[in-house]
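Every protein chain of the complex appears in place save one, which is left out.
Let's turn to subunit A:
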Amino acid sequence: MSILTLSKAINEGLRKAMEDDPKVLIMGEDVGKLGGVFRVTDGLQKDFGEDRVIDTPLAESGIVGTAIGLALRGYRPICEIQFDGFVFPAADQIITQLAKMPLRSLGAIKLPVVVRIPCGGGIGAVEHHSESPEAYFTHTGGLRVVACSNPADAYSMIQQAVRSDDPVIFFEPKRRYWEKAEVDTASTDWWTPFDEASVVRQGTDVTLLAYGPMVKTCLEAATAAQDEGRSLEVIDLRSLNPLDFPKVMESARKTGRVVVVHEAPVYNGFGAELAARITESCFYHLESPVLRVGGFSTPYPPSKLEDHYLPDLDRILEAVDRTFTY
């Protein structure tokens, strides 16, 4: 058992994946000597060499495009996109090639490529460094899209992503990189499959659905609500495509009230899919419409304003209160 930050947990997971399989490569901007701008790949180039931890030219389409070629040759590349807002130059390769090539080949081709994306706001960054682009990728068939929320999951999920024969978009909550928790690196018995959701707090009155950085915020909201006599269940979705519908529906039927929380804009955000699905599947169990808490339909604001943009404990609890007004 080790106490690891989320950043270090991914680092340890990457190290384990590289030790387990010599075909695993890491590629990205500044991932080598520097160890990545968030130090997620710290020390890996030193131990695995420049051929396996590749400092690339500064071109995101090139990173993903050449990763596809390496995968065609039998390698398992892990691409680091330095910041969420920089994934868009790679979006073409991800959407038109990475997601679609296995089907194009009628199953002859497997593309075990992981695209790691530090995501979300809350770190006082400049434009393009605080975005939540998950819905662009959940809307693209052929990709698996996952988001870790804590060090233990980060450690296990990155390894499962690397082992997956499908391309995986792997979101990392950058404002949680420095948060610590115990991680059992000696065993895999405790691993939850990376396409399953986790009930991270049991409750009976309202279900909060979240992923990535918002899981912690929801847990804090649940603690605060308890003081007011409300029992909130918190589900960490972990995987956005596929989505663990059975676990979500079971909770929705139990509580009858659901609030979805994400940093991305509410309008056409991932929460819209959840709200629609829950309504379709659990209509007669619901006591209130499914409510959503998230970012505004604006570009991400300057950091002095991000506290207004990002869902916080109060906005979540306000939505919880509203579920009791129907």
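In the analysis below, contacts are C-beta pairs under 8 Å (C-beta built on N, C-alpha and C of every residue); 3 or more make two chains touch, one makes a residue touch a chain; residues count from 1.
The working rule: contacts and distances are computed from a predicted model.
Undergrad: I notice the complex is incomplete. Of the names "Pyruvate dehydrogenase E1 component alpha subunit", "Signal transduction histidine kinase", "Putative hydroxymethylpyrimidine transport system ATP-binding protein" or "Heme exporter protein B", which is the UniProt protein name for the chain that's not shown?
TA: Looking only at the record, the undisplayed chain corresponds to "Pyruvate dehydrogenase E1 component alpha subunit".
Undergrad: Given the contact definition stated above, which residue among A:3, A:109 or A:126 touches the chain not shown here?
TA: Once the missing chain is taken into account, the touching residue is A:109.
Undergrad: Consider the whole complex, including the chain that is not shown, and state which of A:241, A:255 or A:323 touches that chain.
TA: Checking each option in A:241, A:255 or A:323, the one touching the absent chain turns out to be A:241.
Undergrad: Among A:10, A:67, A:169 or A:291, which one touches the chain that has been omitted from the display?
TA: In the complete complex, the chain left out is touched by residue A:67.
Undergrad: By the contact criterion defined above, which parts of subunit A meet the unshown chain? Give residue numbers in ascending order.
TA: 51, 56-57, 59, 61-62, 64-75, 77, 89, 92-93, 96-97, 100-110, 141-142, 144, 164-166, 195, 241-245
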